[in-house]
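Complex shown without one protein chain; remaining protein chains in place.
The first chain written gets the first letter, and so on, giving A and B; residue counts start at 1 in each chain.
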Amino acid sequence: MKTGVIYFFFFMILFTAVNGWCATAPVSDATQECLDCHETIHPGIVESWRQSRHAKITPRVALAVQGNARKVSSQSISKELQSVAVGCAERHTLRPRKHKDTVEHGGHDIHMVVSPKDCATCHSEEAKQYSKNIMAHAYKNLADNTVYQALQRSIIGRPMLKKNKIHYKPAGADTKADACYYCHGTRLEVSGFETRDSDLGEMKFPKISGWPNQGVGRINLDGSLGACSACHSRHTFSIEMARKPYTCKECHVGPDVPAFKVYTSSKHGNIFSAMNSKWDFQAVPWTVGQDFKAPTCATCHISLLINTEGELIAKRTHQMNDRLSMRIFGLIYAHPQPKEPDTTIIRNKDGLPLPTDFGGGLAKNFLIDAGTQQKRTETMQAVCLSCHDISWVRGHWKKYEHTIRETDAAIAVATQIMVDIWKRGLAQGLDRGGSPFDEAIEKKWSNTWLFYANTVRFSSAMAGGGDFGVFADGRYQLSEEIQGLIDWLNLRTGLLPDKENRAVKK
Amino acid sequence: MKTGVIYFFFFMILFTAVNGWCATAPVSDATQECLDCHETIHPGIVESWRQSRHAKITPRVALAVQGNARKVSSQSISKELQSVAVGCAERHTLRPRKHKDTVEHGGHDIHMVVSPKDCATCHSEEAKQYSKNIMAHAYKNLADNTVYQALQRSIIGRPMLKKNKIHYKPAGADTKADACYYCHGTRLEVSGFETRDSDLGEMKFPKISGWPNQGVGRINLDGSLGACSACHSRHTFSIEMARKPYTCKECHVGPDVPAFKVYTSSKHGNIFSAMNSKWDFQAVPWTVGQDFKAPTCATCHISLLINTEGELIAKRTHQMNDRLSMRIFGLIYAHPQPKEPDTTIIRNKDGLPLPTDFGGGLAKNFLIDAGTQQKRTETMQAVCLSCHDISWVRGHWKKYEHTIRETDAAIAVATQIMVDIWKRGLAQGLDRGGSPFDEAIEKKWSNTWLFYANTVRFSSAMAGGGDFGVFADGRYQLSEEIQGLIDWLNLRTGLLPDKENRAVKK
Partner (left out) sequence: MKTGVIYFFFFMILFTAVNGWCATAPVSDATQECLDCHETIHPGIVESWRQSRHAKITPRVALAVQGNARKVSSQSISKELQSVAVGCAERHTLRPRKHKDTVEHGGHDIHMVVSPKDCATCHSEEAKQYSKNIMAHAYKNLADNTVYQALQRSIIGRPMLKKNKIHYKPAGADTKADACYYCHGTRLEVSGFETRDSDLGEMKFPKISGWPNQGVGRINLDGSLGACSACHSRHTFSIEMARKPYTCKECHVGPDVPAFKVYTSSKHGNIFSAMNSKWDFQAVPWTVGQDFKAPTCATCHISLLINTEGELIAKRTHQMNDRLSMRIFGLIYAHPQPKEPDTTIIRNKDGLPLPTDFGGGLAKNFLIDAGTQQKRTETMQAVCLSCHDISWVRGHWKKYEHTIRETDAAIAVATQIMVDIWKRGLAQGLDRGGSPFDEAIEKKWSNTWLFYANTVRFSSAMAGGGDFGVFADGRYQLSEEIQGLIDWLNLRTGLLPDKENRAVKK
């Protein structure tokens, strides 16, 4: 072995090291001023940023990348920004007139809340796609839907006992921000400014109601919707983190949308959990088989994927339902994805803002058609087909679509009993001007579709394993609640199952 | 330091690198033909295989290994197979006459579904042991047991409301495959063949009902039972993955068999979660203390273990109950392990295919005797004793055996109330020709033993921590359900607890 070989290996090791740990891009003067104070005051976020790609690569270098490896989708970025790292000032001083929280701070007009429109400076395509994402509209879709508001009130309102019934005082801003809108996003508003003492003398700060929040549909102080930091945690803004399933878990963990739990109980989740320390979560584009061996949430729903020949398998999208034909959670029945991300415009045949009626009929005008569904299914299946042959994929889909029909059929029975209970006046539903969610028996009904049918469908969709979908918030519990609905009704009508009036031995 | 030392280290690093990442065994012509197309079409599985041991080591090299490090248990392997990597063709063209899904494909007779009998070519001992595993019989054990079928129907059947009662239409093949039989395994059947267009012209493919499935008791197209890929995920077939607990989680995650949840809440699971990135999951044999510091599922139930002196601690087994004296889940009461893996032959004193009767009496003739139990306990304890002294192990076992008795006593009370409810005609059980599982109060009863007594026993068996076994689907919930059973009965008989007839203040 020649010394040259030693040198070669050493250079390789050094090169890797330098690339991975040490490279930094030049920092603007403004950003350097920020760092001078904040690296001691807020070491957590400064160090996070230092290890981010934003600190290592200038937009000019990023723009020079061609093809699928390019991460910056904007065609033009100002000369000034191109030549420096994407630092504090490059984000927190952008478009100062647009942000209501802009204040003078150390000689700069800075704003606290960075919005998708700021990020769009470099990532315009992603911002545009995201704006068409239902998630971007998550605030309004919840806050401006009368049925959801009844559900919300019965969960997070303050309970009060009046005339043998629980009534709910609507939740205030703090409860909302701590509960539903933690994920959906809050409406940020500047309620004033305050002056605080600091080591550098008096400083002015905005007072922002709804803050802190990183919900997916946050209404920002420049009017934009969403928070990129919901998935790309500040201040690393790491593609690695967004590609791992833990990010999605923040909002998709409960029985209402058990994606994470189902995933980690699936074959895919098993392979991820056991082997992911050997995978590359930073590669762009993401090569199936080479960079990873099993999909994460991002693989199927978002990422730009290629095969080992460099051929495109799936385009990147930040409109999450681009690869989804059905919506399988959150509503009474499964249904085709809504056409528009603003779902408050939907009306079912009863005039309610729901994609189906209580009998399961679709509000077709507001939902994507069969052709669009087929196209989206094929986009998703292209991902599956990079590891599975067509018989496997078809077999999987056949089971999945069957399970959607079966769970809908079960929910129809649950709803039939619930409607009967309402009709008999044993509970007060919409027909009597009440809320369909504020009595014990109504919770039993909402459990069936909000939790259990839902979990069964997720287990099926994600090949999530029989045990989870059967026994962990799944088919068993769905069956239990339906049996409980009829048991509750029978007791109050004096009937026994299967008999009109069976004698009871005391 | 001499240059020689540098060289030495370089060679070591290179050697490790070559061994770990680069080594490949020669590939047969047939496999090369497969790879030529599939590495682009299915990069996920091809790359998985490339990194597998099967791609790196020929059977000849594997056969040359002596002693406990040997992974191939077959005594003789054909010369032809010995000299090439275990590639696509070496699996998918084996025993073509035996597989009903064999079709001509690119000039070869290939079958899609590889079975344990194929794997037995090299791993004969493991295949033989696995055939004696209850898991291999998981299809029949569920499908041919009348009591389990009643339970299955009440969970995955389609509910229908008739005469104030929920009736169930038996589940079809797709529901079954998506639910119970996802884990238990489906019965695969070739329903026909179809011709599909491809880049290489028309190709013939089998249509297989029950596919895809990787359940532990899958009935294969060559008549064999099980799927090695249930635990050794295709196409890596990695011992590392099978040794990590995520594999077991796929089917052991719900409250019916909460092994994974209990494990990760235990001291052992804590040590695994915190430290396993530093352990060696590929070493064979597996050296306690050196390769790992705390057991995973595989350690206690399956793996070949030695101490740091190379002395045997436990033999490898693929008959999972080889180290188990009791079966603590899935049935009304805990009981000694069944003698035979086919549990449909069991009859209790009432003639039901259950290992105990409703009072807890054992169907002794079908269960292992005390001697066998003792032997299996000692096999398991040998594993424990490699980290714990005998007082620790005995103390643990004393608590565990006590907990089995206590949970059985609690279930006896729950069952006594349930039987009373059936006798009074308040629900229709087996005595009235009904199902013991299809009414709300019966679910309350099945919750007690199918979920909670069960979880308590798992927590105890695996030293799974008090909090999990007490509050997370454990003792608290067991107590709650038993209280609920008597509450339900009292309401319907007009009785108040502790009084024959206490006045109610309205």
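Everything that follows uses one rule, which is that a residue touches a chain if its C-beta (ideal position, glycine included) is under 8 Å from a C-beta of that chain, and two chains touch if they have at least 3 such contacts.
Treat the numbers as computed from the prediction; the structure is a model and nothing was measured.
Interface note for the absent chain: among B:233, B:264 or B:343, the touching residue is B:264.
When the omitted chain is restored, the residue from A:364, A:405 or A:492 that touches it is A:492.
Across B:128, B:167, B:293 or B:339, the single residue that touches the chain missing here is B:293. Chain A residues in contact with the hidden partner, per the touch definition given at the top, are 6-7, 10, 13, 39-48, 51, 112, 154-156, 158-161, 163-166, 171-172, 174-175, 177-184, 196, 205-208, 211-212, 214-215, 233, 236, 238, 240-241, 244, 246-247, 249-257, 277, 423-428, 438-443, 447, 451, 491-495. Interface with the hidden chain, as seen from chain B, comprises residues 1, 6, 9, 264-267, 269-271, 273-275, 277, 287-290, 293-294, 307-309, 311, 385-392, 395-396, 398-400, 402-403, 406, 409-410, 413, 416-417, 459-460, 465-472, 474-476, 479-480, 482-484, 486-487, 489-491, 493, 495-499, 502-506.
Note that in this section only the chains that are shown with their structure count from here on.
Chain A and chain B have Cα centroids lying 32 Å from one another.
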